[in-house]
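Only one protein chain is missing; all other protein chains are in place.
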Amino acid sequence: MTTPASMNKRERRKAFAFVLPAILWTVAFFVVPFGFMAAMSLWKRIGSKIIQTWSLDNYAGFFAKSHFVEGLANSIEITLIVTALSIVLAYPLAWIIAMQIPERWQRAALLLAILPFWTSYVVRSYAWMLVLARNGLVNQGLLYIGIIDDPLELGSTRTATVIGFVHFFVMLLTLTIYANLRQLSPNYARAAADLGAGPIRTFIHIILPLTIPGIMVGAFLTFALCIGDYITPQILGGNNELVLPQIIMLQIGRRADLPAASALAIILMLVVSLVYVLCARWLKLERA
Amino acid sequence: MTAEVTIDRITHRFGGFVALNDVNLTIGAGEFAVLLGPSGCGKTTLLSMIGGFLNPSEGRILIGGNDVTHLPPSARPTTTMFQDYALFPHMSLLDNVGFGLRMRGMSRPQRNARAEGLLELVGLPDAGSRKPHELSGGQRQRVALARALAVEPDVLLLDEPLGALDLKLRRQMQDELKAIQRRVGTTFIHVTHDQEEAMAIADVIIVMNGGEVQHAGVPEEIYLRPNNHFTAAFMGEANFIRGDVLQVSSKSVDIQTALGVHRFAVSVLNGAAIGTGQTVEICFRPEHVRLGANAGKSCDFGQVVVTDVAFFGTHHRCLLQLEATGDQKITAHLPQTLDLKDQSKLRLLVKPSDAIVLPLNGSSK
Partner (left out) sequence: MRGTWANWLGAGYAAVIYGFIFLPVAVLVLFSFQDGRFPIPPFNGPSLKWYQAVLADSSLTDALVNSLLVALISSAAACLLGFLSAYGLARYKLPAAGFQRALIIAPFTVSYLIIGLGLLIMFNTFGVSRSLFTVGVGHVVINTPLCFAIIYSQFGDHQVNIERAARDLGASDLQIMTLVTAPMLLPAITAGFFLSFTFSWDEFIIAFLLSRFDVTLPVEIWSLLRSGLNPKTNAVGSIVFLFSVFILVVLELTVFRKHKAQ
């Protein structure tokens, strides 16, 4: 990064002028709305009006309402499963692209692996319905072969949601883990082999530990995006075992209960922030 | 531990490109050998092959008499010090140095003790718990050396390890490498493109170019009696004067040049089979040049004019223009106390015994 010149007052004013539009926009349309939402979370919807009660009842009441707590529990469970599965599936693929495919084909192989990323997110989840529905591809295929007699309930389940999520995040994690692997000097593996380590021990002692920071970053990204997603669970999950974003949308839409929705949204944000702090702390420990 | 390394008719091709062409070489056990040459000469390719990271298209590699050509790196009695050191960033220095021992199944207390000893040997005592990123380039290199020596290899391969260091540090490390090699007795094979470095540390220098060995020998021999034009030109500055052999006897050889006929003792031929009528080059170094006003026991190459002078501390580096053949410039190192008052009577003088005679476009051996 360049070392900027020292400043006189006129220059400082000029510099501020450059940065000001972005700052103003962020404050006006991100910080302030957040403030409104925080305030709203302290109010209540009574009847068809919103009363400014200024209390923490919405938060306290969170634990009382079992379906709210279940929603959060579902969110966390699904997100953890999705994160773990996606890492386990993406790592070998990233490895194969980075280490086994010849250099000039790697970019193409990587782009191919993340191409479906570019279908519309909504459409991508819908497409999984085509595969998993009662009369969808999988069921019809299995019926045709004769493995099953009745169609399996695959779509509109938690499993379908997990599959839909894993599909998306495998692509994301392949990208991040690949980038991490490529950054490693090839001499690490050579040095390990030179000193007597076979391929498996080289991987366990050298390569894997060096890619853990990249995995952690990818895992956090997966966690944050997955737990806050409304679309995939709504399309693929059916109406059972709702996750928190779905419950939030219910409060907004059907019940027009913005205070409750706000409180839930803030709780969601707190969960993600907590995970972020844990990850950052862990990464710092790794560095030391 | 130590062993002899034999390169037996090694040829290697990358597609259509011949990287190594019928290389034959023997490096004695306990020797500090340096593979020296410009980029692309094949020295690093050869080193990779000895280390087991590359399989030769043809030929064999023997270490201690055993054919290791098709053994992977882990099975060979060699270790490599890489150009970027390749210290494992997530491990402490102690664990880095002890890694090879761990792979051989040594217990933790034992390998820690061994690692401590090695770190002390390379000048980093009590640093075991640090991590590589805390160290400077020079320190990292010592750790890489310690790690490579920990498994007591027969042959230690060094891939241009000193390239990233500044001059002063490089000189210091050269001395230390030499001292450590003498102490442990392992055969060291060191790759570099810097001929000064080669002469500073090598027991034997192997000059390479275009995938072939140009000349292998001790530093004095390589510098003072090179076999061919490339080696002479690569090992420092050299002057070449072309001529034809007039006659060869058992005692002397007469050569006709554009600057007169000159006689040399037959030893300047370096044992090459050179006959009458053959075109040769008379080769002498800048430090062999004497400017004088009289001929005598020197070869007199005629009148010169000094066109350029630069002071180098220990000497003046001068460019001399020959009056007889106008376009040829001679490089000369003239004394510290140089007095160029009267340029009209300067003549280029070289003692016959300082010069060597090389066949044109060929090799003495």
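Chains here go by letter, A and B, matching the order in which they are written, and residues are numbered from 1 within each.
Heads up, the rule we're going with is that contacts are C-beta pairs under 8 Å (C-beta built on N, C-alpha and C of every residue); 3 or more make two chains touch, one makes a residue touch a chain.
Remember, it's a predicted structure, so these values are computed and weren't measured experimentally.
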Check your understanding: Which of the visible chains would the unseen chain be in contact with across the whole complex?
Key -> A
Review point. Thinking of the whole complex, not just what is shown, which of A:42, A:82 or A:133 touches the missing chain?
Key: A:133
Study note, to complete from the structure: Of A:152, A:184 or A:252, the residue that touches the missing chain is A:252
**Study point:** Which residue of A:76, A:89 or A:283 touches the chain not shown here
**Key:** A:89
Revision key, fill the gap. Residue positions on chain A contacting the omitted chain are 1-7, 11-12, 14-19, 21-23, 25-27, 29-34, 36-37, 40, 89, 92-93, 96-97, 100, 111-113, 115-116, 118-124, 126-131, 133, 135-137, 140-141, 167, 170-171, 199, 224-225, 227-231, 235, 245, 248-249, 252, 258, 261-262, 265, 268-269, 272, 276
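Convention: only the chains that are shown with their structure count from here on.
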Review point. From the C-alpha centre of chain A to that of chain B, how far is it in Å?
Key: 57
Exercise for review: State the interface residues of chain B toward chain A in the complex, per the touch definition above.
Suggested key: 51-53, 72-74, 78-80, 82-84, 86, 88-90, 99-100, 103-104, 147, 151
Review point. Which bits of chain A are touching chain B when the two form their complex?
Key: 185, 187-188, 190-198, 201, 205-206, 209-210, 286
